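Every protein chain but one is kept in place in this view of the complex.
Just so it is clear, A and B label the chains in written order, and each chain counts residues from 1 on its own.
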Amino acid sequence: MSGFLKKMSDLDKRVIFVLISLAVIIPLLYPLFIEINVNPEVKAVYDTIENLPNGSTVFLAMDFDPSSKPELYPMAEAVLRHCFRKNHKVIGMTFWVTGVGLGEKALTDIAKEYNKEYGTDYLYLGWKAGGYALVIQMGEEGIAAAFPVDHYGRETASMPILQKITHLKNIDYLVELAAGASIGTWYYYGKMKYKFKMGGGCTGVMAASWYNLLKIDWINGFMGGLRGAAEYEKLIDKKSKATRGMDAQSVSHMLIIAMIILGNIAYFANRAKGNK
Amino acid sequence: MHNMFKFFVLVTVILFVSSPIMAQDKPSLTPPEGFTALDTPNDIGNSISLLWQASANDKEGISYIIYASPLEDGPWLEQDRVLSTLGFKSDAPQYFGLSEENETWHFYEVTSIKKDPTDKNPLPITATTYFKLAISNGTDVIEFHSIVSAAPEGNWFDTSKLNVLIFVSIFSILILYFISLARKNPNLFIRHIPGLDAIEETIGRATEMGRPILYLNGLLDMSSLSTIASTSILGKVARKVANYDSQIMVPCYDPIVMSVCQEVVKEAYAEAGRPDAFKEDNIFFITNDQFAYAAAVDGIIMRHKPAANLFMGYYYAESLLIAETGVATGAMQIAGTDAITQLPFFITTCDYTLMGEELYAASAYLSREPLQLGSLKGQDYSKGFIILVLIIGTIASTAGSAFFINLFRTF
Partner (left out) sequence: MDSTILGGWIAAGLTLFMFSSLYKDNPFYRFGEHLYLGLSVGYIILKVIYANIIGGLYKPLFEDHQYMLLIPTILGLSLYTRFFPKIAWISRITFAFIVGYGSGLTIPRIIAGGIFQQIEKIITPLGKTGATWWEVFSGIVIIIGVASVLIYFFFSVEHKGIINKISRVGIYFVMIAFGASFGYTVMARMSLLIGRSYDLIEFATPKYYYATIVLLVLMVLILILYESMRKKEEGSEANA
């Protein structure tokens, strides 16, 4: 037993890497279909979009890049599916220059599923430098003024989708999918002044701090990490990558917890042995 | 005759009983009091506010109709219908404050004027406009004859943000006061921060082992407080490195930070009397892409195997990637960051961690620079004020007073 505990405390990291890899790959190959419960903060985002009158406008800020794709891209797809199903109009953009392609792919792929027309049902503004200055310009001068051309170089002022939704104050809901601190930009320079409703999604790293934003009414709900995306997929009844990933997530978490417990037992046992 | 009398009495009774019931369906003929139009306060001059007192008119099924005209004599065009049970001054505290009386006044904000009833693109309101009010129960409309007018004007001062102005002013005065105090007396008290002792130990260890010291400034630019604090600490570290005749490597994420760090390290070597030992190539720019930077730093750690890693500044997800690689090479690691999300990783992988404000305090403690020292002291006293407000405010609000909640309300 003491030999086993010694081995546990000196365990080669590469053994842990292999175990984690197996804990991730096996559930992906052989799904377990573990049931997912929906949290109130995710339901709040869903309910907001669900209760908007059909044809409302949702502004989707896809502020992430490929390094956060596994968590935030499924969220984008799920929110887009929900919006298009409710015949809401969607305006997409990003603050991340390396995330432009992801945002475009999400919008075009999901819009194609629902036979939506570009320029009328959805619009992709793409990326433009400016950060908070861009938000202020969209609020004061208008979305078309901030983005005179869209991601494809087409003029935005004449697009049907921007005839009624000219400024940020006209949008019905803003969903911010953030891999960084852009929620602050949208709140300080957007929601504080133009008073639109805001919800969002974030990576697991930031999820703990976003509960504070929920408490102080920056957002009315949010999806935290891959789990948040899986919960949203459950709500829209379209299980996809996020749901599949939750099996692997659950198994790998259980493995980590087991290793933490064993490692701590080994540590304290060896320490006690060393003190004798 | 007797039958006719009975019939007459019956009709009179029926009319008498039914008249209140029928009267309830008709809107009151009394116009609401205090109907006024004024420039909306605290705005940029793009709206007019219409106000009128709540009255017995306000019931389910009753709406007010707002008419507007550019001229006093008309033509009057219907702008909107608002339910009598909605739209009060208390809904717009950013304009009218938090007085309880606001719940007894209706408020409607006019931002545009329709040219005709079907106008889908009304023009923004810019000139003097005249308004009339009417009331409707859905079928009947009764117009009130009072005509009011106003012109929108931009306001220079937003009174709803007065509390923010006062707080910022007091905070600024405190900081300026302490900066001037710090200029006269650089030995203002800052409590000892344990992580700082480890820095000297780290540099000595690196010298003994004959391996370099790796110093990272984080991922933000020079305008960030954490980067400023980091470069301040770098100066002290570089001076010790020069004294011990060791080597320091500073891979940078931002080109401007790189040029500042080169100056800081060069000056540190000169102060230590070792300007010849300074190598500009040791402070270099890699890339300003997050994970490319992390990959490059990992590569440097694996190839050069520094004995000490100092991570001072603001980090994102690459923090654990870099710190874990350092652990794998057996380096002694000290981190200091105000990135709350990354602190857990530094705490588990580094020997010492300066958390949040401790980084700024460490920088002020080491440099004794009046600006940093004064700012820290000013912040401390503001924190003290906030602690008091939280405790007293909670007690007061539990006792039923909304004073403190309203004091910090923002619109």
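By definition in this document, a residue touches a chain if its C-beta (ideal position, glycine included) is under 8 Å from a C-beta of that chain, and two chains touch if they have at least 3 such contacts.
The structure displayed is predicted, hence computed values, not measured ones.
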| item | value |
| --- | --- |
| Contact partner of the left-out chain, one of A:Leu19, A:Ile256 or A:Ala269 | A:Ile256 |
| Residue of B:Gly74, B:Gly138, B:Pro186 or B:Gly384 touching the missing chain in the full complex | B:Gly384 |
| Residue of A:Ala207, A:Met223, A:Ile236 or A:Ala266 in touch with the missing chain, whole complex considered | A:Ala207 |
| Candidate in contact with the missing chain, chosen from A:Lys6, A:Lys43 or A:Lys69 | A:Lys69 |
| Chain not shown, touching residues in chain B | 161, 163-165, 167-168, 189-191, 223, 256, 259, 286-289, 291-292, 295-296, 298-299, 302-303, 317, 320, 340-341, 343-345, 347-348, 355-358, 361, 376-377, 380-381, 383-384, 386-387, 389-391, 393-394, 396-398, 400, 404-405, 408-410 |
| Touch list for chain A against the chain that is not drawn | 14, 17, 20-21, 24-25, 28-29, 67-71, 97-98, 100, 127-129, 132, 136, 149, 187-189, 192, 203-205, 207-209, 212, 215-218, 224-227, 241, 244-245, 248-249, 252-253, 256 |
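Keep in mind that, in the parts below, only the chains that are shown with their structure count from here on.
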| item | value |
| --- | --- |
| Computed distance of Cα centres, chain B from chain A, in Å | 23 |
| Of chain B, residues touching chain A in the complex | 289-291, 316-317, 328, 340-341, 410 |
| Residues on chain A engaged by chain B in the complex (per definition of touch) | 13, 67, 98, 180, 192, 203, 205-206, 208-209 |
